[in-house]
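First the structure, in the form of structure tokens, and then the observations on it.
Heads up, this is only part of the complex; the chains shown haven't been moved.
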Amino acid sequence: MTQPISRFPVPPRSDLPDELRERFDAVEEKSGFLPNVFAALSWRPAEAEAFFAMHDALMDKETPALSKADRELIVVATSAANGCLYCVVAHGAIARIRARDPFLADQVAVDWRKAPLDERMHTVLDVAVRLAVDPVTVTTADQDRLRAHGLSEDDLWDVGAIVSFFALSNRLTHWAAIPPNDEFFLMGRVPRA
Amino acid sequence: MTQPISRFPVPPRSDLPDELRERFDAVEEKSGFLPNVFAALSWRPAEAEAFFAMHDALMDKETPALSKADRELIVVATSAANGCLYCVVAHGAIARIRARDPFLADQVAVDWRKAPLDERMHTVLDVAVRLAVDPVTVTTADQDRLRAHGLSEDDLWDVGAIVSFFALSNRLTHWAAIPPNDEFFLMGRVPRA
Amino acid sequence: MTQPISRFPVPPRSDLPDELRERFDAVEEKSGFLPNVFAALSWRPAEAEAFFAMHDALMDKETPALSKADRELIVVATSAANGCLYCVVAHGAIARIRARDPFLADQVAVDWRKAPLDERMHTVLDVAVRLAVDPVTVTTADQDRLRAHGLSEDDLWDVGAIVSFFALSNRLTHWAAIPPNDEFFLMGRVPRA
């Protein structure tokens, strides 16, 4: 898979503002590669900064009723509904690792309704996917169902904000035609030796 | 219209981090009131900072092929497709002012196809609305049609990024049920004395 | 906004049959202007007569469970679902006046589900919009829900007949591309001096 990283220009890393370059170096060191969305956004440093700040505020977070794995599965389900390959593959990989489950991300991507998740997560995904594809239909009754499954007000906001953030991310990725890095496809599928 | 500003907590302005509070004070001084989306986002300062940074990077910009008014009309058309009252009313108000036209925002909100716009803007809105509601259908051919109407690569990115950003904004606004401020409904409808 | 009144011929008023011409004169005298839909239909006098007769039979009527303002809001909600600018703007104007509320028509046009209406009107609009856009899904259970909110059999018929009449009106207006008169955009938005 040797498709270009973006339909738009990708500047050399050395041209980036210090803050972005340092963030990119850190991600690359930790992951072993730089996810393409970083490179694709870098020609717009202000937008890239904002994008990653919002991402981290919502995704690097673990609460009793909404784990990091749960958050990744929201991304997988809603990105699949939007046909966004990058987000399904990259966040599917992270979901496999976070959930320590090699099957769950594919199950959620193709048919979350039959995925082996608890009632709480089925409700989360039902509301999340509707907010992603038909937002007018989401009501306070939906939010009350989430509260009944133990989500706090902060968790509730996070569900909506994650869906919203990836509504942005899915469309920008479609627009720039950003492909997932090859590494993501296999991550979390085979047990570490 | 005395609906609450958000379904989530709204902290007193004095509790906000300095940077946000100063931004809010400046907006309020300039506009005469604080748009509700500012107050509604303020309980999440990091997300609020990122949100307004991305907004300003995309919307406070005028290029030969994509004016500030054009950008607002993209917001109006796609937000109407998502049934987002706040964005239709607030950005409809700004569009009326930017375009110096008391009718155009309502025309675009209800039926952009018949709105009295040039071919360039009809193409922009056709592509923008599809990216908003059915993103997999947008192709490089669509982008080439925009280039043929004189949009630069930067303009092209902006079209996609504005649609993407308001895909986020529409959903977060639905989720928190943020109403437009009363002031927006009348702005730009009557000639200034 | 100087778009033509119709894609089809518009005869001079002096050529109209007496009955139509008198009706038009009376409307113009009362409103201060002749709504474009009158002029646009006048080349087909028999259809115009039938159209206005049916309109008046359904809309100029006030009952305990279905006020004139309620009837206008049914028109606004279903016409918005059909993207009909003329009907949204003209009947939005009348709704503002009938309801003595400068905000409600825009709220109903963009997102009736969150509009500050009572349970009765939420049920009315839920059923009305489905009858407008997906009529096979409406059932006797829907009609029973309306009866439970106090609607009489006459009110019930009126709900269905109003939706049906504006299903006609929206499509004919699209077909002839009839624009709303400029006057409608501002009516009912500013308190009378």
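Just so it is clear, A, B and C label the chains in written order, and each chain counts residues from 1 on its own.
Just so it is clear, a contact is a pair of C-beta atoms (placed from the backbone, for glycine too) under 8 Å apart; a residue touches a chain by one contact, two chains touch by 3 or more.
These numbers come from a predicted model, not from an experiment.
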Number of identical chains in the full complex (with 3 shown in place) equals 6
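The rule we apply is simple: only the chains that are shown with their structure count from here on.
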Across the interface between the identical copies subunit A and subunit B, with over half of residue numbers shared counting as same and under half as different, the residues used are same
CA centroids of subunit B and subunit C: separation to the nearest Å works out as 29
CA centroids of subunit A and subunit C: separation to the nearest Å works out as 44
Note: subunit B sits from subunit A at a C-alpha centroid distance in Å of 24
Residues of subunit C that touch at least two other chains are 111
Within their complex, subunit C touches subunit A through residues 111, 113
The answer for subunit C against subunit B in the complex is residues 1, 3, 80, 83-85, 88-89, 102-103, 106-107, 109-111, 114, 116, 177, 182, 185-186, 189-190
Within their complex, subunit A touches subunit C through residues 136-137, 139
